[in-house]
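Got a structure here, written out as C-alpha cells. Questions coming.
One protein chain is absent from this view; the other protein chains keep their places.
After this line comes subunit A, so read on.
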Amino acid sequence: MQSQDLIPHLFRTEYSKLVAVLSKFFGLDHIEVAEDIVSETFLAAMETWPYQGIPDLPNAWLYRVAKNKTLNHLKKHQLFNKKISDGFKKSNSWIEELEVDLSEQNIRDSQLQMLFAICHPSISTESQISLALRVLCGFGIDEIADAFLTNNETVNKRLFRAKEKLRTEKIQLILPSDEEINNRMEAVLKTIYLLFNEGYYSERSETLIRKELCLEAMRLNFLLLENPLTNQHLTNALMALMCFQASRLEARVGGSGEIVLYQDQDASLWNNELISRGNYYLTKAAAWPVISVYFLEASIAYWHTIQEDSGEKWENILHLYNQLLTIAYSPIAALNRTYALAKVRGKETSIQEAEKLGLSNNHFFHMLLAELYRDQNPAKVKSHLQKALELCKTDSEKKLIEKKLSQV
C-alpha cells in the first residue's frame, strides 16, 4: 500500500477499534478522552513515520503508542487518583487492571458494546447515525457532513447531543442482558439499516461515499453476526437484504447520476459475490421459524437477483408483498405489489387496483401508472409522467422522469 493511502486506511480500520477499547477502559462518560488519545496517536504517526519510516506492523505501533498515551494521561489526570482509590477498595491488583487490553476478542466485544450503547433508545436516530459513523466507522466530521448533505456545525451538534445523552442516561459499555439484547436488537438493526439506506438512496452522485456507507453498515451488522448472542434471525435477514441490495449498487446509477430502474439495469453490473453472500444469509435466517419484515424484504430482493422474467418469479414476489403489506404497510410496498400484480395478472387488473391505493400524491404512483400504460395509452403515459415530475423532490429522479418523457 502506498504511504499516502496508508493513514486513511488505518484510520478507517483502527480508529474505531481504539476508541471502543479505550472508552471501555475509561468508561463511556469519558468517550471524548478516548477520542482525543486516538487522534493524538494518529497525529504522532504522521509526525514520526515520514522520518523514521513506516513500521512493519503499523497497527501494532498505533496500539503501543495509544497504550502509552493512555497511561500518561492517567498519570497526569485526576482519573488516576480515582482509579487508585477505587482500585484499592476493590482489590490490590489495580496495576494489572491498568493494562489496556487490545486483544482481538476485547476489540470485537468493545465495538459490539459500543454499537449497543450508540443505539440506545434515548438518542435520536440522526444523532445515532452520526455517532456511529464517527466512533464506529472512523468517519471525519467533514465526511459525515458530506454524506448527509449538511454542514460541520450540524454534525457537531448532533454528536454533542448524542454524547450528552450517553452521560446523562449513564449508558455503560456492557452488553445488555440476554432479554434486553432482544429488546434492543430491533433498534440496533434499524440504525444499521438507516445507515445503509443513507448510502443506498443517497442524493449524492459520487458512488464512492455511497458505497462506503453501505459497506460500513454491513460491517457493523457483521459484528453482530460474529457474536452468538446477537447472531439471530433478524441479524441474518438484514444482512441478506443488504447484500442483495448492495449487489445492484453499481447498476442503479447511470452515467449522469440518474437512477436506473430495476427493469432497465445492466445485469452484468450486478455483483455476483454479494448475491451469493445474500443467499447464504437468507438461508441462515430461514432456519428460525419466524417471519419478519427484513426476511420478507430480503426474500423479495432474492427473487430480483434472478434476471429471467418467469411466472414463478413474479408469483413469488406478489405473494411476498401480500405478506409484507399485512404486517407492515408502506406506500412503496403497495406500489411494488401493484407492479408485481401486473406481471402476474396483467396490466388491466393492476391498473384497477392501483387506482384504489389512494397514493395520487406520490410521484412513484404516477411513475408506476406511466409504466402500466406503456405501449397502450401514450397520452396517459405522458400525463402521469408530467404529474410525477411535478411531485418528485430530487434531481436524480427529475433526470429519470425527463428522460422517460422524452421517449414517449
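Remarks
The working rule: a contact is a pair of C-beta atoms (placed from the backbone, for glycine too) under 8 Å apart; a residue touches a chain by one contact, two chains touch by 3 or more; residues count from 1.
What we mean here is this: contacts and distances are computed from a predicted model.
Think of the chain that is not pictured: of "Oligopeptide transport system ATP-binding protein", "Electron transfer flavoprotein subunit beta", "Methionine biosynthesis protein MetW" or "YciI family protein", UniProt labels it "YciI family protein". Although one chain is not drawn, the whole complex shows that of A:Asn106, A:Asn279 or A:Asn322 it is A:Asn322 that touches it. Although one chain is not drawn, the whole complex shows that of A:Pro8, A:Pro121 or A:Gly358 it is A:Gly358 that touches it. The chain omitted from view is touched by exactly one of A:Ser202, A:Thr338 or A:Asn362, namely A:Thr338. By the touch definition given at the top, subunit A reaches the unshown chain through residues 318-319, 321-323, 325-326, 329, 333-334, 337-338, 341, 353, 356-358.
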